[in-house]
Each structure stands twice: as structure tokens, then as C-alpha cells.
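Here the complex is missing one protein chain, while the rest keep their positions.
A and B label the chains in the order they appear, each numbered from 1.
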Amino acid sequence: MKKPRKSILPDLFQRAKPLILDWLIWGYISYTVIFLLNSYWYTQYVDWYGTLTLPPWGWALTVLGTLGCALASEYFGVSIGLKSLTEEETPPTKPWVITNWGLTSIFLVVFTFWVGWLTTDINLGIIIRRAPKTIGLWHGLSHPNFAHLIEVDPEMEGSILGSLVNTLFMAYLATLIGGILAAPLGFLGARNIMGGSWFRRIFFYLTRAFFNVVRSVESLIWAIVFAIWLGFGPAAGSFALLIHSMAALAKLFSEQVEAIKKGPIEAVQSTGASFWQTIRYGAVPQVIPQYTAFLLYRLDINVRMATVIALVGGGGIGRFFFYYKDQLDWEQVGAVTIVIAVVVWILDWISGKAREKIV
Amino acid sequence: MSDGEEIRVRSSWYFWRNLLVVLFFIGLFVVALNRINLDLTKLITNFPSTLKLWGAFAKPDWSVLGEGAELLVKTLYMAFMATALALPFAIVLSFLGAKNLMNSPAAQVVYTAVRGIASVIRSIQPIIWAIIFIVWVRTGPFPGVLALWVHSVADMTKLFSERVESIDPGPLEAIEATGAGKLLVLVYAVIPQIINPYLSFTLYRLDINVRMATIIGIVGGGGIGMRLYSYINKWNFPKAVVMTMLIVAMVWGIDYLSSRLRERIETGGGERSEQYTI
Partner (left out) sequence: MAQLEISNLKKIYPPDVLALDDISFEVEKGEFLIIIGLSGSGKSTLLRCINRLIEPTEGSIKFEGREVTTASSKELKAIREEIGMIFQRFNLIERSLVLTNVLTGQLGELSFWRSMLGRFPKEMKQSAHEKLETVGIPEQAFKRADELSGGQQQRVGIARALMQDPKLLLADEPVSSLDPATSGTIMDYLAEINNQGKTVIASLHFLDLVRKYGTRAIGLKEGQIVYDGHPKGIDDEKFKEVFGEEAEKVHIA
């Protein structure tokens, strides 16, 4: 008999929510203080990169300080977090914006927006002031030079279209191989198949962790790793796309496996079929359609990524883009951009139509 | 044809046709492999050149943790700002780009223009947009935000307008029948049906923007990507590894939050799948 284990994490989390909220609010308040200090008095530690820095011990102090304030406000009963989250369900006559939770959320969103605006150096004035610098760029984009579309560019050892074919193949290989590898992984990462013995559960958590980590690193970063490993070129790019695709597909696929219906599986089981036969006839037909849709979706993404993966040495049509850009040859940059846009657009359209048919 | 023969022919056809499809994909695979030359043996023979990299995982340089954390926050803000700024534009454009709302001849033109331009903009990766904006406003997080913003508006417009096109026409008809103007129809028939999906798509887009923001620094778009890339170029792997770990933590975290929130929105409660063993 299997006893389900009830995790205490959700309940713990419920209790921690007001504290986290308070901490966030105090964090924002202290950010304002630091920001003002930076702007008007304490400019000693401002570096070229950002407007907001503190001496090394400053961040640790801030984090601890805000935590302390948050804990204190709960102790003294002035916690906004607590007030917002544990409000009684008032009769619906009170508009959401007036409730504690409403006000707090609005405050947080507005504050985040303001902090974001400052942190990311948004400066609309620069857009207007530096507009003239972009004239060369726009001129190039609107008068594209397709000289090396079919003719080989000696410096690049290839033509744009040739490189385009390579790019598409890179994406194809990555999607196909990644897809094949992801199929078994998807099963290993599905809760409903991996329940039961200790052994299976460990495998499940390991698999899940594996694909979450690999998925969190974008293909471009993987390409850097593979460029070091295999040298620059489409092989590096392909492997990078492959490994990311495998992890992403495995996750999507495992979600599908978790959602399969018990019924058909019971039915096949009841006829005396073996384990593998049950999977093949009861489970697999339920997931294949969505899986194919995911493959198409992934192919689309991989093609997009493959167009720029040359940035870090991954080969493909991006080579031309970055090379001409470095030469400030905007007319040819325009040509490459148009080719990329057209190809990606066509593929996106095909992918969309094909996926419509599956569902 | 007798029934028996019918079965034989049909089963035969299905088998051979499926085989043909498989052969097609294999053929494409072979041609691609030919051109790309995925040398698995090279993975093994060249392995030594990556030892420095893997070695750095054993001894990461934690001194850059503070700097990395600050950049991480900045990257997160970049993604947030891009999404938040894109949202209002995408919402408005989504109505202009929805077939079922734009039915007069003049509106059809607007519809085609909106969807067409959005499609083209979407086809161009944020990295490429980032380069354009870097030329415009110089390196830093700002061009990154702009690049993500442009791409987000286009992508969200597409997602949103597709959703509007698949709403239930019932309430639309009902309110139009009362003689209400276009705007009222929008507010009372369309909006209630799309609030949840739009929220869900926004979270989805935020997730994507966070991922993009981590790499947009490589071209100069600011954020943690920039620092990561500079460390790698200097072959300073211990520091690069710390940056990577921070990226993994953030992306995983946001991905998880985004998925859970979207699950809650879609099911309003949610149920876990049954557990059973085969």
C-alpha cells in the first residue's frame, strides 16, 4: 500500500507570505533612501555602470536591515503585509482598488515601475537626440545590397543563401535529435510514471532538476561553451541548440505524460498486455499529437536562435550579419536582415498552420 | 473488393506511407549531417580544451557574487520594464489586429497592416533589434529594454489578437443587438473574456523576456549577460561560472513562478494529476 506524503511546504509558504511582502516593501523603501543618498550626497561609490552602488558591506547590511524591519513590523503589529493578505472577505461593495491588498499591489507595481525606469537607464531624450546617428542604418536597411546573396563572399567563404541552408539544417538537426532524446526523458520526468519505489522517485527528481537547469541556460550561452569545446562553426551551434531543445522538449513532454487519461491505459492493461505494450498502445497514442506540435514549435524557435547564434561562434547566417555590421556596411546588413525576416516568417507561418491541423 | 482485401490494402498503405515519411526525415537528416559535420569524436578529442571550464565549477570565484546579484536584479528589471511597457501597446493593437472586431473595409486594411508588421517584427530576433538600438542609444541596459520592448509588442499583439479572434461570439452579438456602440461592445463583451488569457500570456512573455535579457548583454545590451561574456572572453572561468549559476537560479525561479501563476489563473484552483503506476 502506498501512503501519500503531505508536504508541509505549502502551509509554511502561506505563513511566510506576509513576511515576504513586508520585506519587499521595506526593500523598496530602502532603495528610495539609497537612491536619494546616491543622487544627492553619497556619490563616492558610483561607478560608470550604474547609479546605485554601495560599499561592499552595504548590500549585506541592506538585506539584513530590511529583514529586520520586516520582522519588527510584524512584532509590533504594523505589518502591511499581514493587513493586506489576511483581510476579511468584505462584501463585494468595496472596489478592489480601495482594499488593503489593492492599494498594496498598486503601490508595489508603481514602485517597481519607477525603480525599473531608473535602473535600466530609460532616457527618452536620448532617442530623439541621437536619432541622426541612425540615418546610415535606416538608409542601409531600405536600400539593401544583395551582392552576396548567391555569389560567394571571399572574406566569408560562403554566400548568404548557402549560409541560410546551413542555418536551417542546424535547427533541423537540433530539433530532431533533441526531440528523439527528449522522448524517454519526458517519461522519466513524469510524476505519474515515476511514483512508487524509492529508486524511481530519485530518478524523477534528478531528471527534473537536469532539465530545469539546462533549460535555464539559453542556447546562446551553451553556444559559448560548445565554441570553446569544438571551435567556432555550425557544429558548436547545433550542439548548443540541441542540448537546450532536448531539455525544453523533455519538460513539455513530461507535462503531457502527466496529463494522460487513465481510462485507455486501464483498458489495455485489462486485456493482459505487458508493461511496454500498455505504454505503447495506451499512453503513447495520447501524447503523440501534442508532442509533434511541440516539435514544430521548437523547430520554429531553433531557427530563430540559429540566425543569431553566430554571435558567439555558432555558425549560420548570423555570421554575415555581424561581419557586415562591424564593417558598418549597412546595405548588406539590410540584405541579411531581410533574408532572415523572410525565412523566419515563412517558417513561422508553416509551423502555425501545421500545428492548427494537429489540434 | 471484399472486406478482407480491403483491410489488407488499407493496412498495407498505412504501413508503407508511414515508412516513406520516416525515410524522408532520415534523408533530410543525412543531408544535413553531411553539410554540418557533427563530429561526435571531436567532442571527445577536444574535451581537454574544456577542462579549465569544468574545473571552474569545482572552484567558483564567489567574490563576484555581490556584483552578480546586482546585475541579476538589473536584468530582471529590464525584462519587467520591457513587458510592462509593451503591455498597453499590445492591448490596443490586439483589438486592431483582430479579424472579428475589424469588419469594415477600412478596418480590414488596418487589420492587415497591424498583423503584417507585427509578424515581420517578430521574425527578427531581439538580439538583432538590440544591435540596431545600440547604434541608436549606445550600449547599456536601455537598448536592451528597447529591443525586448519592440519584440514583445509584436509577439504579444499576435498572441492577444489570436485570442480575441477565438472568443465566444455570443455575448458580442447580444450586446451589439442592444444597439450599443463599438466601445461598449468591447468593454462588456470582449474584455471579460480576455482578461485571464491576457494575464496568462503576459506572464508567459515575462518569462521569455527574462531569458532573453540574460543573453542580450552579450551584444552590449546590459544586464548580467554582458558581465558573463566579458569574463568568458578573458578566460576567467571561475567568475563566469558564478554568473552562470546566478542566471540559472533566476531563470528557473521566474519560470517556476510564471508556470504556477498561470496554472492558477487557468484553472482557478488547479488539480494535481492522479498518481498511479503501470
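Here, a contact is a pair of C-beta atoms (placed from the backbone, for glycine too) under 8 Å apart; a residue touches a chain by one contact, two chains touch by 3 or more.
Bear in mind the structure is a predicted one, so any value in this text is a computation, not a measurement.
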Contact residue for the chain not shown (choose from A:Gly65, A:Gly102 or A:Pro264): A:Pro264
Contacting the left-out chain in the complete assembly, out of A:Pro18, A:Gly282, A:Gly315 or A:Gly334: A:Gly282
Touching residues on chain A - with respect to the absent chain: 1-4, 263-264, 266-274, 276-277, 280-282, 285-286, 288-289
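Assume only the chains that are shown with their structure count from here on.
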Between chain A and chain B, centroid-to-centroid distance (C-alpha), Å: 7
Parts of chain A lying in touch with chain B, wherever the complex brings them together: 4, 50, 53, 56, 59, 112-113, 115-117, 119-123, 126-127, 130-131, 133-134, 137, 165-166, 169-170, 172-173, 176, 191-193, 195-196, 212-213, 215-218, 220-221, 224-225, 228-231, 234-235, 238-239, 258-259, 262, 265, 269, 275, 278-279, 283, 304-305, 307-308, 311-312, 321, 325, 337, 340-342, 344-345, 348
Chain A contact footprint on chain B (complex, rising order): 25, 28-29, 31-33, 35-39, 42-43, 46-47, 49-50, 53, 66, 69-70, 73-74, 77-78, 80-81, 84, 119-120, 122-125, 127-128, 131-132, 135-138, 140-142, 144-145, 211-212, 214-215, 218-219, 222, 228-229, 232, 244, 247-252, 255, 273-278
